[in-house]
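What follows is part of the complex, with its chains left where they were.
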Amino acid sequence: FLEDVKGQAKGELQASESRYQAQRRVTQLLQTELLHLYSRLEMEGHACPTTASA
Amino acid sequence: AYYEKVGFRGVEEKKSLEILLKENPLDVEKLSTFSQRFPLPSMYRIHVWKVLLGILPPHSDSHSLVGGYRREQYQDVLEALEVMRFVHMATPQTQVYLRMFQLESQVLPRRSDTTPPDEEDEDFLSIARAMEEIVEDSVDCYWLIKCFVNQFNNKFGDSIPHLPKSLEHYLSVEEPRLLNHLKNTGALAMLPYSLWFRRCFAGCLPESSLQRVWDKVISGSCKILVFVAVEILLSYKIVVMGTSRPEGVVNILCNMPQENTDAIVTKAIDLWHKYCGTPMHSV
């Protein structure tokens, strides 16, 4: 029975872990996209100074 | 002889704490009682705080696993703030902690929002600056600030508004003349209550004294804050009695000299034990 409880606990922890990992991958993807957009915005900012200063 | 007695007591206390810390799982209640009664030896302070604040679970076997989770959580939140340019290389560390705390509590303001920090943010920053002086590791430091602030607000949020009344009460017992002077000059209403009761004396007492007060706060008492305030007033009685302008009184109390604060805290703890009793069970 004890083994049973331990096994269940382990399963729950693993599930939590894998949810975390999935969420983490999403984060990384979003962060990459964000960095990409920032640099695009900056470039456009330089390429289009009239708009920026207007 | 006095030194010997104190030294001996210190050794005994340290031993009994070491026994408590060897238990597995840790008995959090006993650890609370211990830190209510005795000062924590500095080599164990941070560890005990982490257990009392739930940063580490009672089971010592889990400490390295959970410690790893805590570290990752810290890094995840910090990384996101860096990517989003909420913080950069030059951001003061306490400001970083504030942003991390706000992100986790879902109250992070927009980056374009340039409103200055509100009173609550300033309280957080004061506590963070003090904790930074006490704790070296930044992961530990962030977690301790976060859990200290959260626990303080959750546990004592409702009691804090009543502490000034409580201060008035104990002052009327200990030194009615001083209380009358404070009342008559209008200084009573202007005392630095938020520095005392919201920042828990962060920025008021030097860290070496402050951490002995925080031992009591973290282990479950906010009443101790009242007695520290009483002892501060008592120790500046003569100057305060000689000042009739309330602003003058506030100025003295907000810019206390950083000496003798250890004695003030020791007296405050004695007074607190006198009025509220010494927690007796076990240890």
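Read from first to last, the chains carry the letters A and B; within each, the first residue is number 1.
The working rule: contacts are C-beta pairs under 8 Å (C-beta built on N, C-alpha and C of every residue); 3 or more make two chains touch, one makes a residue touch a chain.
All values reported here derive from a predicted model rather than from experimental measurement.
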{"item": "Subunit formula of the full entry, expressed with the displayed chain labels", "value": "A x2, B x1"}
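Basically, only the chains that are shown with their structure count from here on.
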{"item": "Complex interface listing, chain A residues touching chain B", "value": "24, 27, 31, 34-35, 38"}
{"item": "List of chain B residues in touch with chain A within their complex", "value": "76, 79-80, 83-85"}
